[in-house]
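For this view, one protein chain was removed and the others were kept in their places.
A and B are the chain letters, set down in written order, and residue numbers restart from 1 in every chain.
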Amino acid sequence: MTSAHAAALDTAGDVEGRSLWQDAWRRLKRNRAALASMIILGVVAAVCLIGPYTLPWPYDAIDWDHVEAMPPNMELGHYLGTDSVGRDLLARTLVGGRVSLMVGVLATMVALFIGVTVGAVAGFVGGRVDQLLMRLVDLLYSVPLTFFVIILMVMFGRNFILMFLAIGAVEWLTMARIVRGQTLSLKSKEFIEAARASGGSTAGIILRHVVPNVLGVVIVYVTLTIPQVILLESFLSFLGLGVQEPFTSWGVLLNEGAAELEVNPQTLIVPAVFMTATLFCFNFLGDGLRDALDPKDR
Amino acid sequence: MTQRILDISGLNVRFATEDGEVAAVSDVSLHVNKGECLGIVGESGCGKSQTFMAVMGLLAANGKTTGSARFGGIDLLKADERTLNTVRGNRLAMVFQDPMTSLTPHMRVGRQLTEVLERHRGMDAKAARAEAIAMMARVQIPEPERRFAMHPHELSGGLRQRIVLAMALLCGPELVIADEPTTALDVTVQALILDLMRELKEKHGTSFVLITHDLGVVAGLADRVAVMYAGRVVESAGVREIFAAPRHPYTKGLLACTPRLTDAPTAVLPTIPGQPPDLQKLPPGCSFHPRCAAVFDRCRAERPALAEGGTLNACFLNHTVAA
Partner (left out) sequence: MWSYFARRLLIGIPTLLAVVLFCFFLMRLAPGGPFDGEAPVPPEVLANLRARYHLDDPLWRQFFSYLGNLLQGDFGPSFKYKDFTVTELIAQGLPVSIENGLSAIILAILIGLPLGITAALAQNSARDYAVSGLAMVGIVIPTFVTGQLLILAFGVWLKGTPFQLPAGGWNDGAFLNRILPVTVLALPFVAYIARISRASMIEALRTNFVRTARAKGLPYRTVVLRHAMKAALTPVITFLGPATAFLLTGSMVIETIFQIPGIGRYFVQGALNRDYTLVMGVTIVGAAFVIVANLIVDMLYAVLDPKVRYE
């Protein structure tokens, strides 16, 4: 960025007193890819949630008259065809989407919770606590954590809660680093000093002043973590270590579909389109949010 | 007649940003005579650096220029990269303001000097080394041989700035553009660098453009001064006239803001009220009118041209007398 541009932005901010969030929203609105992504994500989520109730076939029901893969057939109500044992593909994809999105969001929330807590505490308390926590983060960085997710999944049974807890427990590292950095730079700012001087407790200051101010980076990072988690879930499911029958997820469906790609291409194409569209949108939205919240990045 | 070494005429610099176009420099005409030092003064963001970035062909990718900047028979604004590269660092050099970031961190400073000589003088490594060390000694870098092999981060800010200066002077340029060359330095180093520039000007006839917001530096080195505000030149005159009898209210304000040793220590330093305008939303008429104490109706409606009126300035107060 040029200094003239910077100067222009600075003065614009000062003169009109626009808030960070209004400014960011204005910039985001101008980013068509990000805006479209937001809409598509909303639609995908809504369809996955509501869609299955409106379809003629439940996701786990076998169409006993046609126990074989079928291309899209409107009359029978298999709008996007069926899988190799005659289950409705659209219903399965939508229900699978619920699972994938849920794991994505919940695991990210777990990561968010751990990461923000560790990062904010390390950055704010500083000193030995900071050193200790950051050493731990460094240590965990140099360990192949996917292995541990798999070990956990194997040992404690392959259930949902464990899956997003395990994934969340390995995805928080970057979040902790980012939040710590932000907190450190915020710590020296006047309003924190003021809160301190007026006798606020550490926990109170972190909650009331630090957390809201690191929200920007956190939102960006959350948006970019969700697709990573969805990918990780699909990878686990592919290895047979993720979601198990009768449940399904995009990863499971992709795996089933990939095996039958040659004879029944729709079994791969349908879930693949849903999943990649979702992942694309999260990534575009994340990039867009980053640009909007941090114009220096441009 | 004095020879004009750099002649900028009708220069406009526009940046296309996501928030619309920013007019960083508007209709600037300036010239530098051979052997003189032209001081460019103004607040940050007034376009003084961008004017000369444009001249050097170093604008950011979203910057566009119109107008001309003639230097040694070439229009620098229209020259292609290849032609520019025969001039830059050779006959026309620039000293940047931030010595901490202006040097490539992963290269030894010696190499960063010799590559200029290899490029423009066709010297071999050995000759370039000798020449570079000699130049380092000239800009008063102690132990130049040892410093030659160091990386920038091993040098102090003052030493780095001298390296940057040495780099600019290596090929004996006709014109040196110095953008805040002393801002980041402590006073003794500042004096040293200014002395060096004065010596070059007087002994070798090197011309300088000195971009600064420090009027003290200008008073010490410049022959003529141009004052810029919101992307335009608002006043231009000899250094004595500017300091003795400034005509534009902005120049007056700037001078009033500068502390003097003769002031009483308790005196309150006056300031110019308000802030420089947003270049995207310039006020109509004179850009300075919202901050001007002497504003009247015409200033809000019409932009004063740069015209003769005591000095060359852009203020109706001085023009009405003449007109």
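Throughout what follows, contacts are C-beta pairs under 8 Å (C-beta built on N, C-alpha and C of every residue); 3 or more make two chains touch, one makes a residue touch a chain.
Since the structure is predicted, the reported quantities are computational estimates derived from the model, not experimental observations.
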### Touching partners, among the displayed chains, of the absent chain
A, B
### Message
Using the document's definition of touch, tell me which of B:Met107, B:Ala125, B:Ala191 or B:Cys257 contacts the absent chain.
### Response
B:Met107
### Query
With respect to the chain omitted from the figure, which of B:Ala61, B:Val187 or B:Ala244 is a touching residue?
B:Ala61
### Message
For chain B, which positions touch the chain that isn't shown here?
### Response
56-58, 60-61, 81, 84-90, 93-94, 96, 98, 101-107, 115-116, 119-120, 151, 153-154, 164, 167
## Note on the structure
Absent-chain interface residues of chain A come out as 1, 138-139, 141-148, 150-156, 227, 231, 234-235, 238-241, 251, 254-255, 258-259, 261-262, 268, 272, 276, 279-280, 283-284
